[in-house]
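What you see is the complex with one protein chain gone and the rest in place.
By letter and in written order, the chains are A, B and C; residue numbering begins at 1 in each of them.
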Amino acid sequence: MVDLTTRLGAMTLKNPIMPASGTFSEDLAGVIDFNTLGAHVTKTITYEKRGGNPTPRVCEVRGSMLNSIGIPSKGIDHFIQHVIPYYRQYDVPLVVSISAHNADDFARICQAISVPGVDAIEVNISCPNIEDDGKAFAMRPSTTQQVMTRLRGASDLPLWAKLSPNTGETIEVALAAQEAGADALVVSNTLLSMAIDIQSRKPKLGNLMGGLSGPSLKPIALRMAYQCSKAVDIPVIGCGGISTVEDVVEYLIAGASAVQIGTATFINPTAMPNIISGLEDYMIRHGIADLTELIGSVRDDDAADSVVFMETAP
Amino acid sequence: MVDLTTRLGAMTLKNPIMPASGTFSEDLAGVIDFNTLGAHVTKTITYEKRGGNPTPRVCEVRGSMLNSIGIPSKGIDHFIQHVIPYYRQYDVPLVVSISAHNADDFARICQAISVPGVDAIEVNISCPNIEDDGKAFAMRPSTTQQVMTRLRGASDLPLWAKLSPNTGETIEVALAAQEAGADALVVSNTLLSMAIDIQSRKPKLGNLMGGLSGPSLKPIALRMAYQCSKAVDIPVIGCGGISTVEDVVEYLIAGASAVQIGTATFINPTAMPNIISGLEDYMIRHGIADLTELIGSVRDDDAADSVVFMETAP
Amino acid sequence: MANSDTYAGVSSPANGKVFEVETRVKSNTEVNGEYRLLILDAPQRVLDCQPGQFFHLLCPSTLENAPYLRRPMSIYGYYPEKGELHFLYKVTGEGTRALAELLPGDALNVLGPLGKGFSIAKDWRHLLLVARGVGLATLAPLAQEARRRGRKLTAICSARSPEVLMSVDLFRGMGAEVITVTDAEGSSGMENIEAIIQGRIDVGEVDALYTCGSNRMLRLLQKIGAEHGIPGEIALEQQMACGLGMCQCCVRSFRRNDQIVHERVCREGPVFDMQEAMAW
Partner (left out) sequence: MANSDTYAGVSSPANGKVFEVETRVKSNTEVNGEYRLLILDAPQRVLDCQPGQFFHLLCPSTLENAPYLRRPMSIYGYYPEKGELHFLYKVTGEGTRALAELLPGDALNVLGPLGKGFSIAKDWRHLLLVARGVGLATLAPLAQEARRRGRKLTAICSARSPEVLMSVDLFRGMGAEVITVTDAEGSSGMENIEAIIQGRIDVGEVDALYTCGSNRMLRLLQKIGAEHGIPGEIALEQQMACGLGMCQCCVRSFRRNDQIVHERVCREGPVFDMQEAMAW
């Protein structure tokens, strides 16, 4: 028997597979057994009720997709009354993703959501910070540090900072999040992209632009996961373009302690449980007893620091 | 008959199709007729002779590729003596791509390369600036402005600034380049990425990481081309993931005045001439008399500025 | 990839359970120039459907077409006795082009049945539906169900020219009365359709209205329904990623209690109350 458990700071997950925020909900419970998952991660919520972006909210690009769902949210009261209790039936840690457009609101929801039944808080700092010319918090180390420091003061739960690929300062941002007390990094969110329908000449998304997810994102997010795991001491959770067991193994080797699966679930709703059993098979086949043999085992010994931490294609 | 010519500032190209730097050389002259192209763009050169990166220098990711060729260069003397004279046999503008690791060296090569036979200089500012903690010039508006100002002083030839997707400040960088006197923007270079061979656990590239090019890059580079063409008044040349006539049309609609084709030529060496004739057919079929009917014709009238200029996935 | 066919504990609002299953193509034939009929050999457990529900199809990748997301398709027919699932589709883009290349014996992964179908209240004796184009696919099973429940159904089938009135036989075969209106004969205008429906209402033969698709038809039926207090339902379309209710990409706006609410077409729909639906 192989050991699939993984440690994320003080938490231990029964396996490293969990959904990515926004690609998972109670609706999936009929198709797969929620008890098989390493963790449950909910769609980002905001304190207040809000609508999302105009439709169409998704479109397809070659072998991947764009989305501009935005963060439609029923608000925190609804979430505490209906969603948290729902997940208590499962013996799986519940991770709640939160967001806000300024540090005060962020701290407010962070505190309010620190209730029994919630095991960790994922902080979606990829959304625009309206106090900083609309750039996302996660695009700059300074804003990352500010908001994470506020959040650290607002909750005793583990805080996972979810980074954005829309930056040239991945490593600085990762270090800032760690500095401010983040317990783990989720790497990463979607990459700002666009597609135009050449017949109608209209953008394919109602919101003009949206985030790229799926296989096209993988080499980018994998690079970020690798860089972050080299730079920080807290665990890194890989996310971006994972759809096979081999993708998971690649992220683990790069340094991720766990992974999130997003778009692949839209293509195959049973992707997560299939990958969990596939990972077990893979480890048996390759004589790998537990995940620590994989995590961070990339053979990069010769590489100079300047190469590991470069932030532009050479 | 349709009119395929396009204006790039003072230059007029017979059609909007040209190769991307580093994916084209004299070696292709046997397979296609160089006179059909809108312009010739050479591989980036440096002033001094240099080697490139360790091998393997390319690898494949799902439906796209990574490269870490680096900039092996035979130096400027070889280039002036052998390469420029070669291209004089064609009635096509020659665009020379240059790079350097600091502003002084950049200015030196810019001046030295401003010789008869060269019609424009493409400035590859996506390479690390060793005076600025290794970040590429094109990752920050300040360094972009500094280096472009120096280059503007060093040559009277049209200067095309080639931007990098490895930044969260696309629009600021574009504006800085324009401000400093760039005549056009090339959008964009490759995106820093990584792939690991899970059998050997070694990075698939000798240099650990490399740049993503090909279809996966398209939605990202298209978004940048759109944003830049909204932000600046100088022409934008689209580049990234183009392999079909439809891709070209999409970039033109997004606001590009011309496009560069890179990786597609590796898959089909005849891609460029095929796309040129395909574009002509497309225009005939759709009753489009000239390219100005396409360029920038995206129907985004309802979109707020805050949406056009956002830099993070919502 | 995945072809397990897990039991869906959380059921779709309307009735059944959701499964991801591998089916086999029995046939895939052109119905006329524009439409194709796909008949799948499907396991019993996905054939407990309701009219108006849909499946989410994992269209195959071919040399020319590589659709990434699944494609939603209304159930055109479900026949547990024959083990068959039918789809009627129009070839419009990459996904449906890939579907059109399927040959008998090929595998096709489908997810469903999904969504909430049409309802037929106990006291609705006379049902009237207006269908055009591929909307026929969505409404056809309603006729079947109406017959099963012994209701009378009138189908107004609209099309460009008489030749493309492909489902007339199907509706007739299910005992429905069929009225055809076509662009070619100039009979498909909204005024004429309104007059036809008005005629039915005058003789007391319309207890409920059903349609899907177009904005103009929605507005017409909303008006008629409101004037005469006749209830109605409409099946709506929207881009879909997950098809299960997770991603929230498929929302549409509805008017309810003087408020505008957003509902997911894949989960709260695709069938909605006609008066609540909003033209787009």
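Side notes on the structure shown:
In this text, a residue touches a chain if its C-beta (ideal position, glycine included) is under 8 Å from a C-beta of that chain, and two chains touch if they have at least 3 such contacts.
Being a predicted model, the structure only gives us computed values, none of them experimental.
The chain we do not see here touches B, C in the full complex. Checked against the full complex, the candidates B:T6, B:T23 or B:T312 give a single residue touching the omitted chain, namely B:T23.
Among the residues C:L63, C:L103, C:A121 or C:V203, only C:L63 touches the chain that is left out of the figure. The omitted chain makes contact with chain B at the following residues, 22-33, 43, 51-52, 55-65, 67, 69, 72, 214, 243-244, 263, 265-271, 273-274. The set of chain C residues touching the chain not shown comprises 60-61, 63, 66.
The rule is simple: only the chains that are shown with their structure count from here on.
Here A is the chain whose Cα centre lies closest to the centre of all protein Cα atoms.
Ranked by separation of Cα centres from chain A, the top chain is C. Look at where the CA atoms of chain A average out and do the same for chain B: the two points lie 32 Å apart.
Separation between the centroids of chain A and chain C, computed from CA atoms only, is 36 Å.
The set of chain B residues touching two or more other chains is empty. Within chain C, not a single residue touches two or more of the remaining chains.
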